[in-house]
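Pasting a structure below so you can have a look.
For this view, one protein chain was removed and the others were kept in their places.
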Amino acid sequence: MRTTTTEVRVRYSETDQMGLVYNSHLLVYFEIGRVEYMRELGTPYADLEARGFLLPVVEAHCRYTGQARYDDLLEIVTWVDRLRPTRIDFRHQVRRKADSAPVAEGHIVLACVDRTMHPRRLPAEIREGVEVVKGE
Amino acid sequence: MRTTTTEVRVRYSETDQMGLVYNSHLLVYFEIGRVEYMRELGTPYADLEARGFLLPVVEAHCRYTGQARYDDLLEIVTWVDRLRPTRIDFRHQVRRKADSAPVAEGHIVLACVDRTMHPRRLPAEIREGVEVVKGE
Amino acid sequence: MRTTTTEVRVRYSETDQMGLVYNSHLLVYFEIGRVEYMRELGTPYADLEARGFLLPVVEAHCRYTGQARYDDLLEIVTWVDRLRPTRIDFRHQVRRKADSAPVAEGHIVLACVDRTMHPRRLPAEIREGVEVVKGE
Partner (left out) sequence: MRTTTTEVRVRYSETDQMGLVYNSHLLVYFEIGRVEYMRELGTPYADLEARGFLLPVVEAHCRYTGQARYDDLLEIVTWVDRLRPTRIDFRHQVRRKADSAPVAEGHIVLACVDRTMHPRRLPAEIREGVEVVKGE
């Protein structure tokens, strides 16, 4: 699988007194993109966790390339740009659906660990099902 | 023990575009009050949970009696007004420290359950250490 | 208009270490229900605010009648059960979509104010378009 596009609508609770989405919520939007990517791949994250594969975030990078406001309908485009035995690098682009105005770009690295937080190889379905998209 | 008073400073992330603290964060402030109440009682919540006593919220009531804004230093006054074998009712008053202006009043009911979410008697330290404060 | 039903999927960020949705997020789910209720009524909340009608929450009551977990798809049923010149009382029921298991019930009172936080009559579209649903 190459990319998924997911919609999310900005909640009032996610705005701040500057009238914009508060910066940390973009990391939550990225997660929503990853969760739907995994679901489309056939490996819902809830199932992975039930089987003992945890995927904590070990690195997060976000560039805020535009502004998102209350009630904006956003699109989160998600893909994988690197796959290692125990790590997976996701890329995210968030844009406003109405006019495709850019909102943010993200790069999130997940580690695969077991319940004791020790490294564990990513499950075969991910290693085989993900199509790594290079460049940007 | 009768009451505890805890301070919390409003974070930027807790404001909304109305320029006030978003309503759901009061429930988080109440929890901070309860956590410090339990710590002063000598039964930190983290210890209780480690011993298999979980205290999920089963009812929450909040009246927003004033306005809290970014960077306000707030005081959370916390006490218990009812104690049953497997339930504990907390009361909270939140006010701005600088001028004692009211912000909110809360009533939170916790159930005591075990790890399988079945009712469990509250631990003896709570049943014996808490001084129920009636009225208001 | 009588009721609206809105879907929301539980985010990982909304869980806590008890493995359940943290209690304050129910207030956010209720807001999502109100926002979609207003949109269906033809008066999106974003438009109201642009016209100078603010609707802060002045009272919130939530009974947690069941458990919501990560990735659960929830339904939020929303209606109005009381309408006063400057106040509107919303009721919400949250249930898991898959099996209609109850999750929470809410009663939220909003005040209508102007930008200086003084009471203001609710706009005519709301006073005329809302169908008050009594009982439950």
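The first chain written gets the first letter, and so on, giving A, B and C; residue counts start at 1 in each chain.
Following the convention adopted for this analysis, a residue touches a chain if its C-beta (ideal position, glycine included) is under 8 Å from a C-beta of that chain, and two chains touch if they have at least 3 such contacts.
As the structure is a prediction and not an experimental result, all values here were calculated from the model.
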Option from A:73, A:98 or A:117 whose C-beta touches the chain left out: A:117
Of C:22, C:37 or C:79, the one touching the omitted chain in the full complex: C:22
Residues in chain C touching the chain absent from view: 12-13, 15-19, 22, 24, 70
Residues from chain B at the interface with the omitted partner, ascending: 11-13, 28, 31-32, 35, 44-46, 70-71
Touching residues on chain A - with respect to the absent chain: 18, 20, 23-25, 27-28, 31, 54, 56-64, 67, 117
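Note that only the chains that are shown with their structure count from here on.
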Self-contact between copies chain B and chain C, residue sets same or different by half: same
Angle of the C-alpha superposing rotation, chain A to chain C, to the nearest 5 degrees: 180
Identity of the chain that, by mean CA position, is farthest from chain A: B
Central chain of the complex, centres being mean CA coordinates: C
Distance between the centres, which are taken as Cα means, of chain C and chain A, whole angstrom: 28
Distance from chain C to chain B - Cα centre to Cα centre, in angstrom: 23
Per-residue multi-chain contacts in chain B, two or more chains: 18, 24
